[in-house]
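Missing here: one protein chain of the complex. Every other protein chain is in place.
Going by the order they are written in, the chains are A, B and C; count residues from 1 in each one.
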Amino acid sequence: MSYKKPGFRHPEAQKNRLGYTRKAYEGGISTLCAGCGHDSIGSAIIQSFFEMSIEPHRVVKLSGIGCSSKTPAYFLGKSHGFNSVHGRMPSVATGANMANSELIYLGVSGDGDTASIGMGQFAHVVRRNLNMIYIVMNNGCYGLTKGQDSATADKGSKSKKGAPVSLESIDLCELAVQLGAGFVARGFSGDKKQLIPIIKAAIAHKGLAFVDVVSPCVTFNNAPTSTKSYSYVRDHMEATGTFDFIPLMQEITTDYDHGTTVPVTLHDGSIVKLKKREDKEVISSRKLAISAMEQAKEEDSILTGILYLDPESEDTHEILGTTQTPLNTLGERELCPGNKVLQEFNRSLR
Amino acid sequence: MSYKKPGFRHPEAQKNRLGYTRKAYEGGISTLCAGCGHDSIGSAIIQSFFEMSIEPHRVVKLSGIGCSSKTPAYFLGKSHGFNSVHGRMPSVATGANMANSELIYLGVSGDGDTASIGMGQFAHVVRRNLNMIYIVMNNGCYGLTKGQDSATADKGSKSKKGAPVSLESIDLCELAVQLGAGFVARGFSGDKKQLIPIIKAAIAHKGLAFVDVVSPCVTFNNAPTSTKSYSYVRDHMEATGTFDFIPLMQEITTDYDHGTTVPVTLHDGSIVKLKKREDKEVISSRKLAISAMEQAKEEDSILTGILYLDPESEDTHEILGTTQTPLNTLGERELCPGNKVLQEFNRSLR
Amino acid sequence: MKRIEQTNDFVVRFANVNGSGSASANNLFAKVVYRLGVPVSPKNIFPSNIQGLPTWYEVRISENGYLGRRGGVDFVVAVNGQTLKQDYEMLVPGGYFFYDSTRDLPEDFNRDDITIIGIPLTELCNEEFSNPRLRQLLKNIIYIGALAYLFDIGIEPVTDSITKQFAKKPKLAEPNVKALEIGFEYAKEHHTDACGLSIRPSDAVGDRIMIDGNSGAALGALYSGATVAGWYPITPSTSVVEAFEKYAAKYRIDPKTNKKNYAIIQAEDELAAIGIAIGGGWNGARSFTATSGPGVSLMNEFLGLAYFAEIPVVLIDVQRSGPSTGMPTRTQQSDLLSCAYLSHGDTRNVLLLPSDPYECFEMTADAFDLADRLQTPIIVVSDLDIGMNDHLCQPFSWDDNRSYDRGKVMTAEDLENLSTNWGRYLDVDKDGVCYRTLPGTHPTKGAYVTRGTSHNEFAAYTEESAAYERGMRRLLTKWETARSLVPEPVFNIRDEAKKIGALYFGSSTYAAEEAFDQLAENDMQVNSMRIRAFPFQQEVFDFIDEHQIVFAIEQNRDSQMKILLSGECQVAPGKLIPVTNFNGLPITARIIINQIHTALLTGHNSQFALNSMEKVNT
Partner (left out) sequence: MKRIEQTNDFVVRFANVNGSGSASANNLFAKVVYRLGVPVSPKNIFPSNIQGLPTWYEVRISENGYLGRRGGVDFVVAVNGQTLKQDYEMLVPGGYFFYDSTRDLPEDFNRDDITIIGIPLTELCNEEFSNPRLRQLLKNIIYIGALAYLFDIGIEPVTDSITKQFAKKPKLAEPNVKALEIGFEYAKEHHTDACGLSIRPSDAVGDRIMIDGNSGAALGALYSGATVAGWYPITPSTSVVEAFEKYAAKYRIDPKTNKKNYAIIQAEDELAAIGIAIGGGWNGARSFTATSGPGVSLMNEFLGLAYFAEIPVVLIDVQRSGPSTGMPTRTQQSDLLSCAYLSHGDTRNVLLLPSDPYECFEMTADAFDLADRLQTPIIVVSDLDIGMNDHLCQPFSWDDNRSYDRGKVMTAEDLENLSTNWGRYLDVDKDGVCYRTLPGTHPTKGAYVTRGTSHNEFAAYTEESAAYERGMRRLLTKWETARSLVPEPVFNIRDEAKKIGALYFGSSTYAAEEAFDQLAENDMQVNSMRIRAFPFQQEVFDFIDEHQIVFAIEQNRDSQMKILLSGECQVAPGKLIPVTNFNGLPITARIIINQIHTALLTGHNSQFALNSMEKVNT
């Protein structure tokens, strides 16, 4: 929504390790519908980067086209952003990441943007394990073009036109696991307590961290029969476990201390503690991860939380063997072999 | 290869139920490399249609671009074919199928054509469960452009350039199962005994029947380390079971009668009998199907055979509720509401 | 202050917040004017978002039937706080500022050249209605009621329209009528004679209907027998297929089986959408897709396939402002070059250029005949203004004797009777169009492989230069056949001396015609040509040749029609003079007149100065 936010801030607003307040992580005023799930995710993103004390300008935000893809304008106003074309954010992110391996790449997409037009790029950015956070704001519909069903719309749920959706729903998390993502999670826009630690863990993960966030479209897809609606998700949500995310520098205390806890060390050394329900295990086997998701589906529920985690994955730069210096900082000296070599080259042809 | 085939045929060449000889199902002379796996698949296709006594002109062959996608010119010469653009065969097949639901649609693609540029169309034609046979001639490389790695190239295997392939290999069968295909199978171009019944079962299946055929590229991808090479597959093949395909009209006797047999009734009433090894079950659960594939991978082997089967799936026409009369035969009478209705429409606007 | 006094000739602009239900209220207003027989032309100026941003609905009322945007606003209904000031300022002197006086106007609203009409909409609404959703909707109806008074319409015409609208749910009509009365009565009581603008019943509308172009195109596809549609949502073309689906669901259900005599596939993207249409066309069903700029760009490769493999397919491009995502909810005519030469290599596509919903209907219907006849893609190049705004146009009609021209398709019998060998790409009739067969036609004859690679007359793959070249030349013959089949230009010759010409197309029509009328009133006679298709006919070239200068009026930055004309025919230097508007809002007569005047005054940078120019400058 586009009305002005109150300008007033508490003078002693909490500061993070870098001395920034949360405000430093905010962006422009949202033009989404009041109550849109996407705005909640944006706010969770703000909170996550704030809490992790990441310098905002070290983050690059990328997106495709859609209501969801507009959100990068509404958070991290001090970060560069790239609102590209529909469904093609992953390739732009790939190029950007190749140019500078030192920044943090945050891709934001919609279910239309990713599961339909973007399916190919999604699959392949996962496959090349680009070091980025890939968030899908999943509302089961095309918000910006007024509510047509997307490929994640639930089979059987009532669509905009009133008729039940008749095609299989695509489960992006399951696909991501299968395509080799090292970090796959699902959250719910209305549950920040779970979402923020997920995003933080995703930020800390090296390689592609895929986060599917169920994000109800209040305008077009909030029919109670849709699994992307508020009411449905509230009723049917089943967490793999709540967990805390503990960056190296600062321990964050939470009130989630019941259940067993399995700490998993992420690539950058930070630790994710998964709190599982007694009957669940930490899932770092693809087979089990997929089984768990299929199982939940059979039980008519959505599995949330970190669904799969392989802390050992190699990202694109490692796979390629690229230098650690950002390529965009190299100059003539490193890049140009010079005329002598060229003359030698000419000679070799003679 | 392009040398002439011997013109001579046995005068009493076996005829099928329609009175056609196998020759009626052949096509033009292949221009593929001598020994290319794709040609063996073509020959299995010829044999399958011949044995099933399908009138060749009732078949529509469609393909993308690649060595594999050229093959439709080399079989079923009495069928119409459409060699379209790279990676986009599924959409052309969809349109063609919508226009005439009565023909049999056979799509042929390559691993480049399907798993890279065609990933999106592949996923979505599966999702809409188009009534077609979708064969991927999978050689783990781009044959026609001289052997670059494809997305199904095995991680770790030696590529054209000599360096080991460093990205995850995409398993199209697993994806197909996940995306909702009702029939998913894998064969090997060098094993016609298994392949022909698979293709026949695929033809009989209503809805999308996906068949991934490991098909070694003798020119560019026959390094022994590649799982798509002859030697590798021969050594590592593990069948889910051999099986016979029995069309309604005529029982085909085979010599595969050992092991247990589970008959599964296909949509058109014909029966596939899966002969399983004792320790395996018939797989009509997605979860189990995927588990089995993942399991085989862990054991470093390729699972072949019919990997998943849901005989009850609804095809696109059924989902849409289209008339059974081929749309391309409808005329003015059925299609044009006429001027009276139009005048009424005008009035309604006034 | 001299307030504007006008009957049946003024512009009202509604300033709202989108997603607030204003669209249907504003539409009701336009509909009432239309039903009173007064020509009216509403333009929806909406943002590329769903809720909460400014949106405007600009209604031009014109007894004379000038249906283009006029520019300038005489009366503004300002109910959006975000744009209050902007709306206030854009009023022409003598105009009327209508606002929700529940809140006072800010201090700095101090123009003394306009009339202020305050009505406490929110207050009135909240007093009467308690349901919050209803409140939001009915507030809009209250101002419609007030307008009914202010414009002298009376309350009955509006009540009638509401009753008609809710014919099937009379319960819902009640609160609407109530809201209407509240507005009407309040205005009557507090703003007696406050407004000099009025609407008086007329017969200037005649039998014209009021509809948007996308609905027209959808109906055209329906009537012309389209059965397969592949599409992907994109503004402003989405409503083409959505309307097609609506009409098809109504008129195309098989009465016996209750099944659909059509198949619509919402594809995963535009590449698939056009692929589906091509697959359908290839297999003998009339097939189409609709999209806008970005989609056209994505269809680039496939269109080249359809051109080269010669597959009938219809593409409806509802243009919006580019480049790239551009302004998705604004109009433009900037895909012309893209569409004409779409795809790499020597491709060229047939374009049809409708100018109103009637032509959207007619040309879309014709497009299917042309596609089948020419076996090539036909692109109907519409735009957001035509496609999404309501327009007055001649009523649709259909000749029940018309039969679909399916072109040269061989039946099994034809194949049997053939004395020579059938060749898919043999130019039997020397018109460049060959005989095709459909899959499944004949057990042994007529099968071939369609391909985007080079092929000979018998559809066999070939890399032989001569065979390739023959095929490419034949496609040029076909291009000449297309030239003879596409809709002819429409001329209006006012000056037999043929000094000044102007050409235009598509949605510039309304504004252009108004401009020429005004210029004529000022003694400048402009001969005009409305181009309706590409390839251009000889008459198009002749018109340009015969005139001393020709203004090319178009809604894009680069004068794409001028480029296309210059590239395709021999145009003398300096002859074509660009008149352009590309800011996303429909072009106006004023813009055209201004640019023509400026060009003539400044010698229009032409090498061939027009000697008699002085005379015509008014």
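As a convention for this text, contacts are C-beta pairs under 8 Å (C-beta built on N, C-alpha and C of every residue); 3 or more make two chains touch, one makes a residue touch a chain.
Just so it is clear, the structure is predicted and the values come from calculations on it, not from any experiment.
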Output for the hidden chain's shown neighbours is A, B, C
Of the residues listed, C:E185, C:D414 or C:E568, which one is in contact with the missing chain?
-> C:E568
For the full complex, which residue in C:S62, C:S528 or C:N556 touches the chain that was left out?
-> C:N556
Of A:S30, A:S48 or A:S79, which sits in contact with the chain we cannot see?
-> A:S79
Given A:N16, A:S48 or A:S91, the correct residue touching the omitted chain is A:S91
Contact set of subunit A toward the excluded chain (per top definition) = 28, 55-58, 60-62, 72-73, 77-85, 88, 90-100, 102-103, 120-121, 123-124, 128, 316-317, 320-325, 327-328, 330-332, 334-339, 341-343, 345-346, 349-350
Where does subunit B touch the missing chain, residue by residue?
-> 1-3, 31-34, 65, 67, 70, 85-87, 116-117, 119, 142-146, 148-149, 151, 219
Against the chain that's been left off, what residues of subunit C make contact? List them.
-> 47-48, 293-294, 296-298, 300-301, 304-305, 307-309, 321-330, 332, 334-335, 337-338, 341, 343-348, 451-454, 463, 465-466, 468-469, 472-473, 476, 556-558, 560, 562-564, 566-568, 570-574, 582-585, 607
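The rule we apply is simple: only the chains that are shown with their structure count from here on.
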Label of the chain whose CA centroid is most distant from the centroid of subunit A = C
Can you give the whole-Å distance between the Cα centres of subunit A and subunit B?
-> 35
Cα centroid separation, subunit A vs subunit C, in Å, comes to 40
Any idea how many Å lie between the Cα centroids of subunit B and subunit C?
-> 44
Please set out, as single numbers or ranges, the residues of subunit C touching at least two other chains.
-> 268-269
Got the subunit B residues that touch at least 2 other chains?
-> 120, 123-124, 128, 320
